[in-house]
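Only one protein chain is missing; all other protein chains are in place.
Presenting chain A:
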């Protein structure tokens, strides 16, 4: 897929300025109950690009609505939902969505790139978690050893 049809995952890392977000939000709110899919997507996309978790989750919620309401847009929504969950940290969900997308479009560059990034994140976070656990375990073991020694003495 060309780059202009779907954004690369790293574009999601670039937040918009608050003024721009406000513009999009105003448009979204202005359309009221019968908001068009495009406006909703615009707003959701800018929310997902932000660094604020709350905004990202709101963007995810909007995308879920689009997913539910417009069957013909579901395939694209998979990608954006994957990005959203990836940014928030739900790597399992992100992976599920991305895998589904890859099932339908195996040659999608952006999806493959996102898949790669998710894997990187997962492994790095796993490493962090393991490191934390390992550190804790060693500290606990050292404490235990110290206590035992003291009790023996």
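FYI, contacts are C-beta pairs under 8 Å (C-beta built on N, C-alpha and C of every residue); 3 or more make two chains touch, one makes a residue touch a chain; residues count from 1.
The rule we apply is simple: contacts and distances are computed from a predicted model.
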{"item": "Missing subunit (named according to UniProt) among the choices \"Eyes absent homolog\", \"Checkpoint protein\", \"WD40 repeat-like protein\" or \"Histidine-containing phosphotransfer protein\"", "value": "\"WD40 repeat-like protein\""}
{"item": "Touching residues (missing chain, whole complex) on chain A", "value": "4-7, 10-11, 13-14, 16-17, 20, 24, 36-38, 41-42, 45-46, 51-54, 57-58, 60-61, 64-65, 67-68, 71-76, 78, 80-81, 85, 88-93, 96-97, 100, 104, 121, 125, 128-129, 132-133, 135-137, 139"}
